[in-house]
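Note that one protein chain of the assembly has been removed; the remaining protein chains are unaltered in position.
When the chains are written out, they are named A and B in that same order, and each has its own residue count from 1.
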Amino acid sequence: MYRSQHLAVKYFAAAITLFGVMTLTGLMSAYYYLNPEFLFGILPFNIAKILHIDTMVIWLLMGFIASIYWFLPEELGREPAGIRAAEILFYVFCTAVAVVAVVFVFVQYGGSNETALWFINQGRKYVEAPRWAAIGIVVVMVVFAYNVIGTTLAARKTTGIITVLMVDLVPLVVLYLIAFPALSNMSEDLFWWWWLVHLWVEATWEVLIGCIMALALMQLLGTSRRIVEAWLYIEVALVLGTGILGLGHHYFWIGTPDYWLTIGGFFSALEPLPLLGMVVHAVYDAGAKHMRATNRPALYWMMAEAFGNFIGGGVWGFMITLPQVNLYAHGTQWTVSHGHFAFWGAYACGIIAVIYLVLQKTRNLTYVDGLLWRWSFAALNVGLLGMIGALLVSGFAQAFVERAIGGSTLQAFIAGQENAWFIEGMVFRFLLGIVFAAGYVVLVWDLLALGRRVPAVAATSAAE
Amino acid sequence: MTEFGLLQTGLLLGLYVLLAGTWGLLYAVARLWSTAIFRGAAAVVYGLHGLTALAIIVRTPLGMGWKCLIVASSLAFLVVPPIAWRFLQHIHENESLEHDRKSSQHSGRVVARL
Partner (left out) sequence: MHFNDPAFWRAGAISTIVVMSVVLIMLTIDSLAAISPGGSHVPPYTVINQHIEYKFVAERGIEVPVIDGDQPLFGKALDADTATALIGQGKMVIQSRACIDCHTFFGNGAYYAPDLTKAWLDPAWEGWQAITGADTREGAMVKFLMDPEQYRTWTRTMPNLAITEAEARATVAYLKWVAAVDTNGFPPNFARIQTNP
């Protein structure tokens, strides 16, 4: 195994750990809605939420980085350049995340000054990490970009997939610089902030996961390079063709000109089309192998990726993307329902699939199957579907009561939050969140135990 | 938009895309297994998708431009699965014809000399 592949395993372990923190803080955040006295005066809601959303971003980023560290040396036939720096930075990264989290929990906030932004909390959603840590993230990403680009230079060759990845890494890193400024003007702040958030999760991250899935498909199904490359270029063209101006669907209400309602609405309405293509592709691939591959969980998680991406991003997104509906749905639990579903389908499922592929190699398994992965697959997906369903109900109630009827005053907000359907949704969201958490525990169990009970796995594969 | 119109519009739009996705799924499965039942089901689902599009046009307060977009999107949803399937078949057939399968491990195909 290459050194970067050992590093990949470490990054996956860190990613899965943060996935657990995300799940725990998600349960906490959900519980505040049911018991507003929960940790009152000790840990305010916003800190729990910050931990929840920031660990989500970081666990997925770590999953992407890990996936590339895993596939890169085999793609280019050599150890990635600068691997020593990357190995050191892994520990620096994990330590920084821990320090930032501890400060969030125990210090929480400072005064309205630059010192607070540098050392405690920057207070902009998803990028709350203090500036010192944001610099650290830039360093990690720049070294990561060097690991990729430097290796192609040293090898004096590249592949189609790696070229797409390299080109994608440039906006990925540059966009993150938007995490630094503190602009007085909220419209301008949000304008640029959406360049970062949207062009990460609906553009550069889509390309990144596309590259990773291309590499994974070659390994899982033995699909030829030319096919995955052609498909990757088509996917990149369609996703970015709709997603770049689809950025406009965040520019309806922040003080921007109203031509964004037409442009943003139009392009984001087209976004489901490439996702439909991915569904068809997923069925084709599944059929090619009759839903059997040497790695069953990897295949199933990749199917979950294709379908989750379409339904969570495409269907749920389409409900709220047209400005006529968005005017009422905006800033409600309806958005939360979409966000959870889309992130799960677009990214989380794909990373989990790759982890199973990696474990097949590191644990030397010819065939990967078993009972535990099925239980975790079921619990995580049922839990997630239950959560987003419950959030949809709450979101409908909130849009209905608070926005459409009440006009979004404080009283209207309270009326929405106290609506019986809203509350039921919050209760079920919490309960299904527990199911999801149970699925996470079983996932970790399976990842730790996989291949370490060789006789059982061999017996299962023999029975198949 | 009234509060009920809001929920109705949102739900119709979501159903519209969900049925489009289901049509795509069933189409692909029908091509995979060549069974009449899935072909029939795919057609029925697309029909339902069309009815949903019609409901959006007739029953929602969206403007004319947006309704045209819905119609155009329905046509796009109709052709995306067959085009995608045919493309996938085509490039895979060409692969086996040219005996071009390589393993993923040591296949750094040179795209550019650096």
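General remarks:
In this text, contacts are C-beta pairs under 8 Å (C-beta built on N, C-alpha and C of every residue); 3 or more make two chains touch, one makes a residue touch a chain.
Just so it is clear, the model here is predicted, and its values are computed rather than measured.
Shown as candidates are A:27, A:234, A:382 or A:444; the residue that touches the absent chain is A:234.
One of A:67, A:223, A:294 or A:332 touches the chain omitted from the figure, and that residue is A:332.
Only one residue from A:7, A:28 or A:50 touches the chain missing from this view: A:50. One chain of the complex is left out; on chain B, the residues touching it are 2-3, 87, 90-91, 94. Even with one chain removed from view, chain A keeps its contact list with that chain: residues 32-33, 36, 40-41, 44-47, 49-50, 109-113, 116-117, 120-125, 128, 160, 182-191, 226, 229-230, 233-234, 236-237, 240-241, 244-245, 247-248, 251-261, 263, 327-328, 330-333, 335-336, 398, 403-411, 413-414, 417.
Keep in mind that, in the parts below, only the chains that are shown with their structure count from here on.
The mean-CA centres of chain A and chain B are about 24 angstrom from one another, to the nearest whole unit.
Contact residues on chain B toward chain A in their complex (touch as defined above): 1-3, 6-7, 9-11, 13-14, 16-18, 20-21, 24-25, 27-29, 32-33, 61-63, 65-66, 69, 73, 76-77, 80-81, 84-85, 88, 91-92, 95, 100-114.
Those residues of chain A that touch chain B in the complex are listed here as 74-77, 152-153, 155-160, 163, 215, 218-219, 222, 224-227, 230, 262, 265-266, 269-270, 272-273, 275-277, 279-281, 283-284, 287-288, 310-311, 314-316, 318-320, 322, 324-325, 327-329, 334, 396, 399-401, 403-405.
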